[in-house]
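Every protein chain but one is kept in place in this view of the complex.
Every chain is named by a letter (A and B) in the order it is written, and numbering of its residues begins at 1.
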Amino acid sequence: MIQTFAFYLFAVLLIASAVLVITSRNPVHAVLWLIVAFFNGAGLMVLVGAEFIAALLVIVYVGAVAVLFLFVVMMLDIDFAELRAGFIRHFPLGVLIALVLLAEIVLGVGAYRAGALELGAAGVAAEPIAGRSNIDNIGALLYTRYLFLFESAGLILLVAMIGAIVLTHRERPGSHKTHQNIDRQVRRRPQDATVMTRPDVGQGVEL
Amino acid sequence: MVDLSQYLPILIFLGIALALSTAFVFLPMGVSQLTGTHNPTTEKLSEYECGFPAFEDPRSRFDVRFYLVAILFIVFDLEAAFLFPWAVSLDLTGWPGWITMMVFLFELVVGFVYAWKKGALEWE
Partner (left out) sequence: MNLTASLSLIAPELVLSASSLILLLMAAWMGDRHTQTISWLAALALAAATILAVPALSGGASGLSSEAFGGQFRADAYAAFAKILIYIAAIASILVAPAFFERLRAMRAEYPVLIVLATIGMSIMVSANDLMTLYIGLELNSLASYVLAAFLRNETRSAEAGLKYFVLGALASGILLFGMSLLYGFTGTTNFAGIESALGGGAQTGALFGLIFVLAGLAFKISAVPFHMWTPDVYEGAPTPVTLFFASAPKVAAVTLTARVALEAFGGQVEAWRQIVVFAALASIVVGALGAIGQTNLKRLLAYSSINNVGFLLIGLAAASLAGVAAMLAYLVVYVAMTLGSFVALLLLQDRTGEPLETLGDIAGLSSRSPGVAWSLLVLMFSLAGIPPLMGFWAKFVVFRAAVEADLLLLAVIGIAASVIGAFYYIKVVKVMFFDEPADREVAAAGGVNWAILIAAVLFISPLGYLLTGWLGTLANTAASALFIAA
């Protein structure tokens, strides 16, 4: 009973916040609603027993992706009035696309009724390990059977990093001067920096 | 199937938190609506402290450098997320699993060294 209650709670909140994401006028508010949606999605994931996915949703999506979205939204210089004018101008086209998508959803739902879902029917599927949690099972597969895909995914992350640096990083003029060169600092000796002189009275020193 | 009853406390906590925060938001609104007088005028609602309206939108544009930091954060956040299942299932995967993760970490360490050398981690 309580499970059903929790499902409806999360599902209703998820849909409501998802609607608010696309209807809120301020993009920052939209991102905040998106975070709420992610949280409720994580709750739903817990309900179906995918605890690791739930944790990923909170750690990666709420913790990192939402922050990135916020930064990007704040980086954009959005003129809201113009945006709204565009919305009215393209409204008929939007309705048309929405109708097409709606038709697709209807057909898709019909498709689900037409054929049976056969999750886990193929002979090659791995058996879950008895007595171990969801996260153990994921680990046992991800790092052995799917190691090739896992390492390739590592390369994708690497490309994301290179891409971000190539596209946004700029050498700022003057940044080299302030650069701390630890090696040079350590190699520096007193005799490089100070000079001992014994000037005669009234003669002064040459530096 | 996961034993969901272990999550009951957090569900109760969520319910109470939701109820309390709703109360904290709407109770004062309701109380002030009922007790206070509410007749705003344009004069009352205009800027008052410095005597002139705001020059520009307070939401100034962010530097693109924030974006770079956020992307790097996501990459390493994901890396950390992959460490969880690896750590708990190491008894099942053994050496192959250990080596797999080390290769994965090496790929990202190369990326990290690259980012460091390029100065992407420096603000100025």
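Note that in this section contacts are C-beta pairs under 8 Å (C-beta built on N, C-alpha and C of every residue); 3 or more make two chains touch, one makes a residue touch a chain.
These figures come from a predicted structure and were not determined experimentally.
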Contacts of the hidden chain among displayed chains: A, B
Sole contact to the chain not displayed, among A:His90, A:Arg145 or A:Arg188: A:Arg145
Per the touch definition above, residue among B:Val31, B:Ala80 or B:Val113 touching the missing chain: B:Val113
Absent-chain interface as seen on subunit A, which is shown: 107-108, 110-112, 114-125, 145-149, 151-153, 155-156, 158-160, 162-163, 165-167
Missing-partner contacts on subunit B, residue numbers: 96, 106-107, 110-111, 113-114, 117-118
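Quick note on the criterion: only the chains that are shown with their structure count from here on.
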Between subunit A and subunit B, centroid-to-centroid distance (C-alpha), Å: 10
In the complex, subunit A residues that touch subunit B: 2-3, 6, 28, 46-47, 49, 51-52, 55-56, 59-60, 63-65, 67-68, 71-72, 74-77, 129, 132-140, 142-144, 147, 150-151, 154-155, 157-158, 160-162, 164-165, 168-169, 171-172, 175, 178
Subunit A-facing residues of subunit B, complex: 1-2, 4, 7-8, 11, 59, 61-68, 70-75, 77-82, 84-90, 92-93, 96-97, 100-101, 103-104, 107-108, 110-111, 114-115, 118-120, 122, 124
